[in-house]
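Here the complex is missing a single protein chain, while all its other protein chains stay put.
All chains are identified by letter, namely A and B, in their written order; residue positions are counted from 1 within each chain.
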Amino acid sequence: MTYYTFAFYAFAAIILLSAYAVVTSKNVIYSAFSLMLTFFGVAGFYALLGADFIAIVQLIVYVGGILTLMLFGVMLTNKITETEIKTGVFQVLPASIIIGMFSGVLIASISNNRWTVAEKLNNPQNSLVGIGSILMNEYILIFELLGVLLLIALIGAASIARK
Amino acid sequence: MNLLPFYLIVSAFMFFTGVIGVMTRRNAIIVFMSIELMLNSANLTFVAFSSFLGNVSGQVFVFFVMAVAAAEAAVGLAIIISIYRNKMTANIDEINILKW
Partner (left out) sequence: MEMKDLFYAMPLLIVGGGILLILLIDMFFKGGKKIIPALTFFILLGTAYYSLFTINQLPIGLMPVSEFGLFYGMLSFGGKAHLFYFLFNFGSAIAVLIANDYLKKIETEYSEYYILLLSSVLGMMLIAGSRNLVMIFIGLEQMSISFYALAGYRRKNILSNEAALKYFLLGSFATGFLIYGMAFIFGTAQSMMLIDIFSQTSVLVKNPLFMIGILLFLIGFTFKIAAVPFHMWAPDVYEGSPTSVTALMATVGKAAAFSAILLIFVSVAKMGPNSVFSSMFSVVAVLSMLYGSIAAIAQKDIKRMLAYSSIAHAGYMTIGLAAVNPSGIAGIIFYLVAYTFMNLGAFGIIALLESKEGKFLSIEDYKGLGTRQPFLAASLAIIMFALSGIPPFAGFFGKYYIFLAAIQSGDTWLALVGVLSSVISVYFYLRVVVYMYFSKSDDESAILEISQTGLLAVIASLVLVIAFGLAPGSLIRLISGLI
């Protein structure tokens, strides 16, 4: 077993266990911190996949931004989120059967697919140059629109949350 | 050894964990966390394909998804704060919130 596969299995275990904890934990704070572990595990996967830039962005945006916002929400609204927001009309059994079947089909087709793999994977390059050039050429319009989207999200958030 | 299917299977498990969380949990913030799990698993699938196929545009997509997720989280927090404000003034017991 090489170091690479060892790291892969370690990160996979972190991701799956902490994702399970997010969903099943009774305490919201525990869920939030398990989610942080999941984000770290995913960042580790990105690093293993040679996506160094995305790994760093994952840490900055998800752990530094989104998770902090969530914790803020948890602590601010602890009283109201304890109240149930869904009544028990949801059919858990048929839903879980459908999800089980669907995941089975998905995983079976993933493992049976014949994958063609690019050669350069064996020697991962710094991905930043490629991302930068594609972002400023093909995806320039979307990059600009993303700015509009963030502006709108700010205006929308301010519009809802102000007194 | 080709690890691509393993990456995809880990992300599939993560995705369905998120789906189950959305469907079974009743707390709004945990539902939102489960949605973040789903988004992360989709991102992981993208990066795995991108790196194994040698096509950078998958990573660019992940970059966009992260920015959008941050924007969504901001709006989501604003919505939760506005509910919090109204509930401080309204009677909590009488509100039958969100049947589905």
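The rule is short, and it goes like this: a residue touches a chain if its C-beta (ideal position, glycine included) is under 8 Å from a C-beta of that chain, and two chains touch if they have at least 3 such contacts.
The structure displayed is predicted, hence computed values, not measured ones.
With the whole complex as reference, residues 85, 105-106, 109-110, 112-113, 137-142, 145-146, 148-149, 152-153, 155-162 of chain A touch the missing chain. The missing chain lies against chain B, touching residues 15, 18-19, 22, 28, 31-32, 35, 38-39, 41-43, 45-46, 48-50, 53, 55, 57-58, 60-61, 64-65, 68, 71-72, 75-76, 78-80, 82-83, 85-87, 90, 95, 97-100.
We take it that only the chains that are shown with their structure count from here on.
The geometric centre of chain A is 7 Å away from that of chain B, both derived from CA atoms. Considering their complex, residues 5, 8, 12, 15-16, 19-20, 22-23, 28, 31-32, 35, 38-39, 42, 45-46, 49-51, 53-54, 57-58, 61-62, 65-66, 69-70, 72-74, 76-77, 79-87, 89-90, 92, 95-96, 99, 102-103, 106-107, 110-111, 113, 115, 117-121, 124, 127, 130-131, 134-135, 138-139, 142, 146, 149-150, 152-154, 156-158, 160-161 of chain A touch chain B.
Contacts from chain B toward chain A in the complex involve residues 1-10, 12-14, 16-21, 23-34, 36-37, 40, 43-44, 47-48, 50-54, 56-57, 59-60, 62-64, 66-84, 87, 92, 97-100.
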